[in-house]
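Excluded from the complex is one protein chain; the other protein chains are retained at their positions.
Take a look at chain A:
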Amino acid sequence: MEQVVDQPNAARRLLLFGLVSAYTASLIPWALAQEVTEADTAPFVALSAILAGRQSLDSVQALRLYKALVADDPGFPAAAKALLDTIEQRRIDPMQLQKTLDDEKSPLKLVPWRIMTAWYMGIVGDGAKARCLAFETALNAQAVADVLKPPTYAYGAYGSWTRKPT
């Protein structure tokens, strides 16, 4: 997994700045350093960074999730851009975003859920079309990886689970 945690590259930051306002930029944890080489993925990456609140996101996984989301919905890139614009223009806090979209019955109201389900569960798509793109690299597994192993991964030697988790 290519997880880059070094300081952001100025050129990449500029590319994202070209898309986002100072307000949105303030929401992005700028330790995020991704290979944002394709302009059409930039809104998705920026949204992912805002919604996931992560210091780093894996670029290979970002591209896989993005492609899957677009495969399900060709309108996804435009929806992601529209949602990013909405956050920028109205300076919506991430914690208020879903309520705002729901209250306004926004056509974009499922976009954050889709992006977050992709990153945190590793799952893209609904019902019978749902598929798993990440398991041990899904962000919910990563978020607790210092204490818990993903199911099916050996916790450790017999009895190691009796110790107090630290």
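Rule of thumb we're sticking to: contacts are C-beta pairs under 8 Å (C-beta built on N, C-alpha and C of every residue); 3 or more make two chains touch, one makes a residue touch a chain; residues count from 1.
Basically, contacts and distances are computed from a predicted model.
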{"item": "UniProt protein name of the chain not shown, from \"3-oxoacyl-ACP synthase\", \"ABC transporter ATP-binding protein\", \"3-isopropylmalate dehydratase small subunit\" or \"GMC family oxidoreductase\"", "value": "\"GMC family oxidoreductase\""}
{"item": "Positions on chain A where the hidden chain makes contact", "value": "27, 50-54, 93-95, 97-99, 102, 112-113, 116-117, 120-121, 123, 125, 127-128, 130-132, 135, 139-141, 143-144, 147-149, 151-165"}
